[in-house]
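Shown here: the complex without one of its protein chains, the others still in place.
The first chain written gets the first letter, and so on, giving A and B; residue counts start at 1 in each chain.
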Amino acid sequence: MSSTATETHGHGPGDGHAHDAHGHGHHEQNFFLKYFWSTDHKIIGFQYLFTGMFMALIGGFAVYAFRMQIAFPGMSVPGYGRVTATDYNALVTTHGSVMIFWVAMPVLIAALGNYLIPLMIGADDMVFPRLNRLSYQLFLLSVIILICSFFVDGGAFGGAWTSYPPLSAKPEYNLTPLGAPLWLTAVAIEFAAFLLGGINFVTTLMNSRAPGMKMFDVPIVVWMIIIASILFMASVGPLVAGAVMLLFDQTVGTGFFDPKKGGDPVLWQHLFWFFGHPEVYVVLLPAMGIVAEIITTFSRKKLFAYKTVIYTAVGTGALSFFVWAHHQFIAGIDPRMANIFSVTTLLISIPVAEMMFVYIATLFGGSIRLTTPMLWALAFIGEFLLGGVTGIFLGASGADIYFHDTYFVLAHFHYTFFPIAFIGAFAATTYWFPKMFGRFMNETWGKVHFWGTIIPFNFIFIPLFLLGARGDHRRIYDYTHFPDLMKPGMQDLRILATLSLVVLLAFQIVFLVNYFYSAFRGAKAGANPWQANTLEWQAPSPPPHGNFPDGLPNVYRGPYEFSHPDRQEDYWPQNSAS
Amino acid sequence: MSDSSTPAAAAHDAHGAHHTNYVKIWAILLGLLVVSVVGPMLGHPVLTMITAFGIAFVKAFLVIKYFMHLTVEKKYIGFLLLTMLAIMLVFVAGVAPDVMKHEGQRWTNNAAIDAVEKGLKEGGGHHGEHPAEAPRAEPH
Partner (left out) sequence: MSSFPRPIATTRSVTGISTGKLAVWWLIASEIVIFGGVLGSYVMHRIGHPEWASQAEHTNTWAGAFNTFVLLTSSLMAVLAHQAAEHKDGKKAAKFLYFTILGGLVFLVVKSFEWTNEIHHGFTLTSHTFWSFYYTAAGIHGLHVIIGLIIMAVIAQDAKKGIDLQRVEAVGLYWHFVDIVWIFLFPLLYIAK
């Protein structure tokens, strides 16, 4: 972790007009200023990354505790104690909210976007570095508020990450009079942080590209992060409105969602899911972008259909605005709307499948190098496909009458979310580690971590599909209360899933040790150890403040010119003049 | 960025050469405001719709075109904003059948129907200074 405080002037042939941009006094900054008050996009990226990693520990601990309760009901969970029904609700709420809002989004979008975008477009920073710092600080504030909610009277909010009223609106129902508004406030502030960050990202991409870099020379991961940011910006508005309304219902007794006062609880569901559905694509697209970068580099082939991937991503994003009520099929919405949403939901599987086909076609005939990042990228494709196809069952509203609120849904979204948030994050961190630290992670331990994650992952969620199909309802803290759900074998499946989870969590220690040990003591890596083309690999590892000490690059070609017939080398960096 | 040699500032100077009379536009806006206040006072529902809401769109258009200069901005900015509006329409279209209407195919929202009935019955006699109460639906 390495950005030095001495600013280097990135004046290259391309920037005639920036005559005085870096004219200022140079000084060594103290530790606090350099790492906690920085406006450098790379440091801010690390801030988001490490905060996200920390929050993953919280989300992981929460799931450990409540799964142990399910597997061994009533027994004291080692490291936690007895899980009461109220505890259970708080734990599942914490797990869901944290993993989506405080792990997936900060790691995939904020950390990677911040770190990579200026580097990949050949810029020296984001266009609004101070706004960038403010965005992180707002995000950190949301983390602090959320963590405070665990310690207040009544404890953390337990109304599920979907926070439906009247449970979420009335303290006499949710029993968390402080926890509920604190949770909601944390979410709202997190949204504000990402809105500001999104504006920064989009403006940077549009305006600060290197000379010669046309929009279709921009690497896919940057496109995806930008499209995701726009999708977020366009969908979060109604939920921000809804959050204000719910906060008033919780704290001052308005009746926005109270039928007795002229409100409607279904309105909250619509406000939530209108955002909630595009949100899953907000996190999916960056993960797919990461996979694209990795598979091109490690199959030494250009992306099979670059423009198609971009158009499809935009199309997916657009279509994602028309499917939201499939989360509400049995909430009492008008059945005629359910028909419409069924059709749109089934349609949306098409563009995503098509992107997968492009990836498979990219791999086909490639010169495959099975490095750790490549393993993660391949696993993403396989596991996400399983998640995607199981979504088709749920998208058919008739079938959903049975499946809704069962573990089938849960297994479906974990087969999609886990690849997105964790496989995608591990792929990204292992791939860009040499750039970030100038050192390699240990390959052997990387592969141990990989198998130690993937194999248990499947042993967690396949049992949950089976249990869901047999009727296991979600959000039940003790199945022994339901004789129908204690048929032979069912509790065994629950125990199998829980023990597999424990194994999976244990293997994450391998990752953490490998990551932090290698950051300080790993084998040294040069600027471009993977022999890739995109601009971040043409900067030093790690890049100094200003990114490109030899001058900001000009761009001459697209990002995936691998194995070009006229070249000796099988790669052709974007900024190579020849 | 205060020198004119950047392409951005150059684009600026180019369209600063419009000599829109901003005061004139403002006067038109005020005139429209007057119409939009007077129109509803005449009591016709259709006239109210046109003067109050129709004029709102006209005023917004004038501000957008003459004050924000959106019509001489790059085209995709306008498309971006229109897309956001379209997304809002999708939202209302998808939610209205559940929230605006109080019954549909095999469902009714009894609380809301009762509230409307009760409120309309009471609504006739309550004018002036007493704080009006929220109509309460009887729990079924």
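Following the convention adopted for this analysis, a residue touches a chain if its C-beta (ideal position, glycine included) is under 8 Å from a C-beta of that chain, and two chains touch if they have at least 3 such contacts.
None of these values were measured; they are calculated from a predicted model.
J.: So one chain is hidden, and I want to know which residue out of A:Asn207, A:Ser367 or A:Thr444 touches that hidden chain in the complete assembly.
T.: Only one of A:Asn207, A:Ser367 or A:Thr444 touches the chain omitted from view, namely A:Asn207.
J.: Which of these, A:Leu138, A:Ala169, A:Met245 or A:Leu375, touches the one chain of the complex that we don't see?
T.: Considering all chains, including the one not shown, the answer is A:Met245.
J.: List the residues of chain A that touch the chain left out of this view.
T.: Residues in contact with the chain left out: 7, 10-11, 15, 17-18, 21-24, 39, 118, 123-130, 195, 198-200, 202-204, 206-209, 233-242, 244-245, 248, 252-256, 261-264, 267, 271, 546, 552.
J.: Just checking the interface: what residues of chain B touch the absent partner chain?
T.: 1-2, 6-9, 11-13, 16, 22-23, 25-26, 29-30, 33, 36-37, 40, 48, 52-53, 56, 59-60, 63-64, 66-68, 73-74, 77, 80-81, 84-85, 87-88, 91-92, 95-96, 99-102, 112, 115-116, 118-120, 122-123, 126-127, 129-135
Note that only the chains that are shown with their structure count from here on.
J.: Which residues, counting only chain B, touch chain A once they are in their complex?
T.: Going through chain B, the ones touching chain A are 5-6, 83-84, 87, 90-91, 94-95, 97-99, 101, 104-107, 109, 111-112, 115, 134-137, 139.
J.: Using the touch rule from the top, collect the residues of chain A that touch chain B in their complex.
T.: Listed in rising order, the residues are 17, 234-235, 238, 255, 259-262, 264, 266-267, 270, 274, 321-322, 324-325, 332-337.
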